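The complex appears here without one of its protein chains, the remainder shown in place.
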Amino acid sequence: MTPQETQQDLPRDLRIGVIGVGRMGADHVERITRRTKGARVSAINDFRRETAEQVAASAPGARVVDSPEELIAADEVDAVLITSPGQFHRDQAIACIDAGKPVLCEKPLAMNPADAYDVVRAEHASGQRYVSLGFMRRFDAEYAELKDALEAGEVGTPMVLNCKHRNAEVPPGFTDAHMVYDSAVHEIDAISFFLDEPATSVQTIIPRSTENAPDGLHDPMLLLFRTASGVVVTDELYVNTGAGYEVRTEVVGSRGTATIGLDISRVTTQQPGGTWGGSVPADFRPRFVAAYDAEVQAWVDAIAAGTNIAERSATAWDGYLAAAVCDAAEKSLTSQDAIEVQLEARPA
Amino acid sequence: MTPQETQQDLPRDLRIGVIGVGRMGADHVERITRRTKGARVSAINDFRRETAEQVAASAPGARVVDSPEELIAADEVDAVLITSPGQFHRDQAIACIDAGKPVLCEKPLAMNPADAYDVVRAEHASGQRYVSLGFMRRFDAEYAELKDALEAGEVGTPMVLNCKHRNAEVPPGFTDAHMVYDSAVHEIDAISFFLDEPATSVQTIIPRSTENAPDGLHDPMLLLFRTASGVVVTDELYVNTGAGYEVRTEVVGSRGTATIGLDISRVTTQQPGGTWGGSVPADFRPRFVAAYDAEVQAWVDAIAAGTNIAERSATAWDGYLAAAVCDAAEKSLTSQDAIEVQLEARPA
Amino acid sequence: MTPQETQQDLPRDLRIGVIGVGRMGADHVERITRRTKGARVSAINDFRRETAEQVAASAPGARVVDSPEELIAADEVDAVLITSPGQFHRDQAIACIDAGKPVLCEKPLAMNPADAYDVVRAEHASGQRYVSLGFMRRFDAEYAELKDALEAGEVGTPMVLNCKHRNAEVPPGFTDAHMVYDSAVHEIDAISFFLDEPATSVQTIIPRSTENAPDGLHDPMLLLFRTASGVVVTDELYVNTGAGYEVRTEVVGSRGTATIGLDISRVTTQQPGGTWGGSVPADFRPRFVAAYDAEVQAWVDAIAAGTNIAERSATAWDGYLAAAVCDAAEKSLTSQDAIEVQLEARPA
Partner (left out) sequence: MTPQETQQDLPRDLRIGVIGVGRMGADHVERITRRTKGARVSAINDFRRETAEQVAASAPGARVVDSPEELIAADEVDAVLITSPGQFHRDQAIACIDAGKPVLCEKPLAMNPADAYDVVRAEHASGQRYVSLGFMRRFDAEYAELKDALEAGEVGTPMVLNCKHRNAEVPPGFTDAHMVYDSAVHEIDAISFFLDEPATSVQTIIPRSTENAPDGLHDPMLLLFRTASGVVVTDELYVNTGAGYEVRTEVVGSRGTATIGLDISRVTTQQPGGTWGGSVPADFRPRFVAAYDAEVQAWVDAIAAGTNIAERSATAWDGYLAAAVCDAAEKSLTSQDAIEVQLEARPA
């Protein structure tokens, strides 16, 4: 046996094309290049050509291509990661399906439920499973352990889910709609993930606002969800705490409760002046960097295994559910009434 | 100076008459007899004469009297503690006011808002302050520290209050109305206590129920309150957890959050089999016994100081507020709509 | 039955004489006057007459007496509380025994083991039990729960005890000997309390010191104790932390471990700037005020019950043990060797 022969036996790295290399996309390129086993970035597209070239320079073997279409079609692209602006996700995801290439699309799947449903139908029509949606929390270690505990029946039947989503601050221009589509969307997917059923109605509850909120933003905000089996979900969104990034989930079940997110820091200190405690992560990146790593690795591993979508990954259907629930939540922002989620039938 | 002279200088114990010596009343008699400084039980009434005599036997100097009216009027009764069934509270409290005697009345103040308002008016008409209402949590060390933190501005302006009230189990026959009048009533008063303003509306939210709930009881149940300044309060009531008695409160403010009730047990153990943790108190008595002690002591001290009502004690007006909010909550049980709390004007 | 007859049935308050009303003694006078059920202060002595009169003015029925001897002998003194400087404790305790009066003596029982043993012998010779020693931690709720857990066998056989004793700061002039006699003495008694056997040897371990220690003080300091059954106790003393007052105890047993003192504050807050946590009490008084209350109440109750010494109270023998172990610890300060504790036989 010679080294040359050995080399031929080796599994070839999955060649990933990345569309959109702003902050999130550039992070993914770095991740794949440095940490994701069995994959490399082979092609990059961004509407800012210079940005694409800068990012490509840090990813050996990656070339810049002129358009998303060209990238999706390229021979050296085995799979596509979409981190372009949300308004392009629908068309790019469908193009991947048409090209027969697995795709990991950052949320949202589309800008509205109808467009998201188009992706669902396109994938269904293809007869294959291609689409993973980037709800990375499903790959967070805490989320995974809570999911394990629920599947093991440790708390019996879930009846109430209490979620909290807190940011230190948001930029000016962050609106109530951003609160729904950028923040609440994660808990909306978490409902599907933890309960195996989506929200079927949503009601917005508006408390008095913090003096630190940008003009026009209602902060904090509560969303109240219900599911078909009768689970009630409270979601507290508070994005100008001044403190840091925090995500907590409590499941109240018929045989116990389970909580994640209480232990915020690994090192507990006690300091002069008479305080004890720890620090809160500044933003979502330190909190969820390991989840992004795990998500992309699981996606690559699933493609290598021929299933294309990792076991606990969000799918096109989950993306459609999130779009439909967000749409109902946005309607509820004005009326503050409970709004039913409108859903098309799930393709068999 | 002789010992005899000294004896005459000594403050005389406050002589308390106790109406109703079921479990709660008997606890109070024992408390006053063994632990409350500056007070003793001088008279006891109960509609079961034998019970009254048994309890009186354990309280040196206490005699059994034939009726609540006689007890309230008795010369050797300086102040009255009402632990009779709720339907008698209105009349007995008013009789105490008429007799010019300070009274500590266990909740509820009356069976409905109108009756409670009668007590408010009677006290107001007397030109004096006589009525303390037994919301003992105001004297719990955790509650007191959270109140202190709020008054010191440690979390800025409160915007959201999250309450949890959990019991291991409730007896058969416990209904949704009991959930409101026996359980939620404590958080309803806590709203007034922590925020210095009562709930102005209440909405019932009914999740699916635990299989351990008695027939006809919705358990868990969420109540959603609002206050005039716009604070939103979520109250999770869950009374068949199987685990134990737990009360948690989180205040979400514009400059931080503060939480009580997370540290359930003083001793943390680690045990064979790979678990760590502590125990949850079985019922409200171990959890709040020190609060009852502090409440009764503060009442006795306030009478000695001539103010009749301790600084942080609930008053007749607080009792009326609780009755009015409970009334709205009960109306909301059927409709599950947000019900406005109807309030009479507060006497000047 | 007339009120007069009733009055005669009432138990008379225990009349306590207090010797020494510096800060600690004045606290006890206030405690007994305001909070201890069934007792009042009847006589006060202090070598500063003016101080005695100031304190007596706040305690109705208390007169100032000219000497400890007169106080102990006074008819209106049923029991004695000794809070004078330590060098007088031996003689005053023995005088109480000779007078046949129960006495609660603040630590130390005496200034050296021989003097402490004199008290033990005097009490033994009297044929009665008179002496309680003021190790108040035995009446702290956490200590009591840990003792309960040990007695219930929750951790099996204790093998290691880890203690921590931390202060925010100590005054100039605080020496290594103070570290032993003022700080470590509490853990030395805790060994007897938790393990039902005293330390039989002690070794001093001196780490590098904090730059915040007064000249000549070794801070932090470790003491290593052993007991007859082979339990090893580590005691970390650190009295210039700058943070606050903290006491922790962990028992390592053959079937689990149990810890107290980890949960420092009741209210957990999260604050701008990205921190979470709580506060540490400034000194021992907020930490142990409830323990002092419970200690004095238990002493008064024990006298009323005719046993003179509360069930879990430290006794003269415990005071002798503490003196003997402190003596060995002081010897070890110089040699840093393990020093055997020298004990006289316990009177049968």
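Labels for the chains are A, B and C, by order of writing; each one numbers its residues from 1.
The rule is short, and it goes like this: a contact is a pair of C-beta atoms (placed from the backbone, for glycine too) under 8 Å apart; a residue touches a chain by one contact, two chains touch by 3 or more.
Computed from a prediction, not measured in an experiment: that's the story for all the values here.
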item: Contacting the left-out chain in the complete assembly, out of C:L222, C:A304 or C:L343; value: C:L222
item: Of A:R40, A:H178, A:R312 or A:K331, the one touching the omitted chain in the full complex; value: A:R40
item: From A:A125, A:A228 or A:L262, residue that would touch the chain that is not displayed; value: A:L262
item: Hidden partner chain, residues of subunit B it touches; value: 168, 241-244, 246, 264-265, 268, 270-282
item: Hidden partner interface residues of subunit A, rising order; value: 1, 3, 6-7, 9-11, 34-37, 40, 42, 60-61, 63, 75-76, 141-142, 145-146, 149, 154-155, 255-260, 262-263, 265-272, 297, 301
item: Footprint left on subunit C by the chain that the document does not show; value: 156-157, 159-160, 162, 205-212, 220, 222, 224, 226, 229-232, 234, 236, 238, 241-243, 252, 254-257, 262
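By definition in this document, only the chains that are shown with their structure count from here on.
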item: Chain at maximum distance from subunit B, centres defined as averaged CA atoms; value: A
item: Mean-CA-position distance for subunit B and subunit A (Å); value: 46
item: Cα-centroid distance, subunit A relative to subunit C, in whole angstrom; value: 58
item: For subunit B, residues contacting two or more additional chains; value: 255-257, 262
